[in-house]
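Have a look at this one.
Of the protein chains in this complex, one is absent; all others appear in place.
Entry: subunit A
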Amino acid sequence: MNLENIAAKMRHTLCDVSSQTKTPHLGSCLSCVDILATLYWRVLNIDPSMPNASDRDYFLLGKGHAASALYTALAYRGFFDIPALYEHGQTGSQFEEHPGINAPSGVETVSGSLGHALSLASGMALSTKLQQKENRFYVLMGDGELNEGTVWEAAMFAAGKKLDNLVAIVDFNKLQGTGESCDIMHLEPLEEKWRAFGWYTIRIDGHDLDSLQNAFEQAKQRSQPVCIVADTIKGKGVSFMENDNNWHYRIPKADEVDMAKKELGL
C-alpha cells in the first residue's frame, strides 16, 4: 500500500472515529495527516514491536488536540489494532481526547496544554547529547500553538545549545481555534522568524509527501536545530471541511463521513 493511500485511509478513519465517538478537532487532525504519515513511515527510527527501544526516535505532539491523528498514525503503523481507535474519549479509555499518562504504546508524552512539547523535547535532546546517544526528537506544533511564549523560550535555548537532534514541524494551516492565525497574532514571515531564532528553516507544502521526506532528510544533515514550516490546509482531503474553521469543533454526521470516504477515493 502506498503512502498516499495510507494517508487517505487515516483521514477516513479520523472522520469515522470523530463521528462515532462524538469527539472534536477533526480539522486540526486532517491538516497534519501527511506530516504524520511521512514521519511514521519514512523518517522515524521506530519499531512498533519494541515501542520502548532505547535507540528509538521520539515524536512529541505539541498540538495535543490532534491526539486522534497521532493515535490513528500509530494504529496504522502497527502499534495497536485499528478498531481500538473507536474507544477514543470513552470512559476508562487509553485514548483520551488529549494524551494522558495512560496513553497507548507509542505516545511519548502527555499533551493538551500548548507550548510544552518543544520545551520537553529540548530537555530530552540535551540529555541525549550529554549521554552521547543518537536518538532524534521531532515535535509537531500548530500555528496557534506558536502564540505560546514558551515555544520561543525553547527556540532560543535549543539554538543556543545547537541541538541538532531536534526538529520542529509547524502545521501552518492558518487557522486556530476561533480565527485566522495570522490576524490573531503576527506570525509571518514565519520561516524568517525561526531563522532569526537560530534555526535552520525549510518551508514546504505540508501535503506533499516527497517534499516532506526531503525536508526531513535535509534536517539530518544540519548542525543546528531545524524547523520545517509546513503549509497545510485545515480539514485537508474533505472538500467541505477544508479551510472551514467550524470543523475545529464540529462532529460529522454519518452521511458526511460517507461523502468524505468517496472524496478520499476509498
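We adopt the following convention: contacts are C-beta pairs under 8 Å (C-beta built on N, C-alpha and C of every residue); 3 or more make two chains touch, one makes a residue touch a chain; residues count from 1.
Quick note on the criterion: contacts and distances are computed from a predicted model.
Taken from the listed names "Putrescine/spermidine ABC transporter permease", "Cytochrome c oxidase subunit 2", "Transketolase" or "MBOAT family protein", the protein name that UniProt assigns to the chain not shown is "Transketolase". Among A:A121, A:L190 or A:V257, only A:A121 touches the chain left out of the display. The residue touching the chain not shown here, chosen from A:T109, A:S181 or A:T201, is A:T109.
Touching the chain that is not shown, out of A:A69, A:A154, A:V170 or A:I204: A:A154 (per the contact rule at the top).
In the full complex, subunit A contacts the hidden chain through residues 100-101, 109-110, 112-113, 116, 119-128, 130-131, 149-150, 153-154, 156-157, 160.
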